[in-house]
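Shown below is the structure under consideration.
A single protein chain has been omitted from the complex, and every remaining protein chain is retained in its original position.
Per-chain numbering from 1; labels A and B assigned in written order.
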Amino acid sequence: MITWRSLFKRFLSDPVAIGAGIVLLLLVLMAVFAPLLAPQNPYDLMQIDIMDSELPPSWKDDGDARFLLGTDAQGRGVLSTIMYGTGISLLIGIGAVVVQAILGVTLGLIAGYKGGWIDAFLMRLADIQMSLSTLMIAIIVLAIFQAAFDANVYADYAIVMLIVIIGVAEWPKFARTVRSSVLGEKNKEYVDAARVIGLPARKVMWGHILPNTLTPVLVISTIQVAEAIMTEAALSFLGLGMPVDRPSLGSLIRSGFEFVFSGQYWITLYPALVLIALVLALNLLGDWMRDVLNPKLRRGDD
Amino acid sequence: MAMLEIDDLRVAFPRGKTEEIEALRGVSLRLEKGERLGVVGESGAGKSMLAFSILNLIAEPGRVSEGAVRFMGENLLDMSERQIRGIRGNRISMIFQDPMVTLNPVLTIGTQMIETLQAHRRISRREAHRLSVEKLKMVAIPSAETRMDAYPHELSGGLRQRVVIAIALLTDPELIIADEPTTALDVTIQAEIMALILKLCRENDVALILITHDLGVVAEVTQKLMIMYAGKCVEAGETRAIIDAPNHPYTAGLLKALPQNAEPGQKLYQIPGSMPPITNLPRGCPYHPRCSRASDECRAAMPEIIDGVACYHPLQSVEEIA
Partner (left out) sequence: MHILAFLIRRAVQAVIVMFVISLIGFSIQDNLGDPLRELVGQSVSEAERQELRDQLGLNDPFLTQYIRFLGNAVQGDLGTSYFFKRPALDVIMDKFPATFELVIGAVVIFLSLSIPAGIYCAIHRNSWITRIIMTGSIIGISVPVFLTAIFMVWLFGVELGWLPAFGRGDTVTLPWGWDTGFLTLDGLKHLILPSVTLSSIMLPLFIRLIRAEMMETMGTDYVRFARAKGLRTARVRYVHAFRNTLLPVVTVGGLMIGTLIAYTILTETVFQWPGMGFLFLEAVNRTDTPLIIAYIIVVGLIFVVVNTIVDFVYTLINPMVKLPGAKS
């Protein structure tokens, strides 16, 4: 087991990890403090003027100093919508992973610890669900919702729905990881000992096995957040995710898409760059963590 | 000229970015034509490392850092990849430890035999097939002809090891290196496989390097013996002589630990302590923490190997430590 201290030391010796960490930290801070930092509040209709629509970035000839990165078709400052939009993307990404982790860890523990037909059933289900792919499941479920409810209701519940759908659709990843480490831990002496002294199965699972399976859970969580943000962006881009008046990065790209080819590239470009930076930073950190924490990949080192 | 002469062979693995760590720390040996040598030691002593470095097959990122392996006077370590390929599986064959993972699961036994022959002989497929069946019969595989089309998983562990032995014999090699060839097998067939290897080596005048941790097997099969400890040879010589009168305290301990040497009704002897990992060797003789004869001298510097034993306080006979 690796200590936090040595983890931190290894982090400091890896420039890629540091870079990714800094980018991620900046984006998270930007999103959290958006209400304080953003030049405008894009949700406040009083601050938006349709006359300001489609202004280029401020360094261009027709630019306006109030809008550093230009404005979109509704006159909202692109910089401000990005700041708020990053928050929504992160909220959905992290929220979905929390749902995934709760579901996946619980089901993975049960599958690994109980074995038998419960295990077989859950793993078959996981197989089928994984091959259907999260994005496909989410597209279909959201398409049905959209057909069933009118746009206003849909908009109100969009965040919750995205979190739940992406969360539920991705449980197999956590469940499999946890299950395989449970199988590794299950026959170790301390688990036997706990069983012998008569602790109930639930206590053995949560109190004794779970803590030892947390490292791989931590490793996949980071990459899962990146995936969830990507999925949400794809759904919003298709018009099945966040509505345009409460945009995530994906819906910002969608709303700018039709203007790209008529020259107003900034409406799409800047949210796109932020989205890529966010996902890339998370993926790089996730990869780095897997390399450091997964002893199987550190061969020849010990 | 000896058939095989190994001189101060060293194998190193990188540790961290700049450091290297030696897993094999200067081993020398000589082997004559048709001679059988046993290499004995605990796991981690560097036995397999020695076996693989002879054919320059050390797995990345390890490397042979020093020394020479002269086969018929030519240094195998200086050879090009192409040249050494002509030796591997042709003049020197290997038998691996676990037959369950030695054969490729997706290729038939026939394919794996024929490709070996065709790598070294300019012969037709048909001829290669015929020779392969012949060898399968030689290792007493029932219905050899039909086994050619079988996949490894269709055979039992014992049969698979026979196939591996047949592959090793395909090209009539001069030397076979067998790395614990019976360890992974069922106890009931271990003796059978060992007897087969011995018989085939004798009949075909093939030299053998038998890597094992079992001194009992070595006593029955080999003429020469080498004891390894922590990447070094600690004692070498005639098998009979060493077993009758070991000189190194470690050899004596190994012999004493053999079940057949235990007094009836007595607990089995065990050498106290365990072999230090290669990454964390003590100063001086690596065996000194476990040795009852250790002195300050032993703790200060590694003894050189003199008259076949690397020890400052060699024993004269087994009785002395008893």
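The definition used in the following text is that a contact is a pair of C-beta atoms (placed from the backbone, for glycine too) under 8 Å apart; a residue touches a chain by one contact, two chains touch by 3 or more.
What you see is a predicted model, and the numbers here were worked out from it, not measured in a lab.
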Residue, one of B:E20, B:E42 or B:D98, that touches the chain absent here: B:D98
Selected residue (touches chain absent from view) among B:A59, B:A241, B:L268 or B:A301: B:A59
Chain A residues that touch the omitted chain in the full complex: 124, 127-128, 130-133, 135-137, 139-140, 143-144, 146-148, 226, 230, 233-234, 237-240, 250, 253, 257, 260-261, 265, 268, 272, 275-276, 279-280, 283-284, 287
Touching residues (missing chain, whole complex) on chain B: 52, 55, 57, 59-60, 81, 85-90, 93-94, 96-98, 100-108, 115-116, 119-120, 151, 153, 164, 167
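In the analysis below, only the chains that are shown with their structure count from here on.
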Whole-Å separation of chain centres (CA-atom averages), chain A against chain B: 53
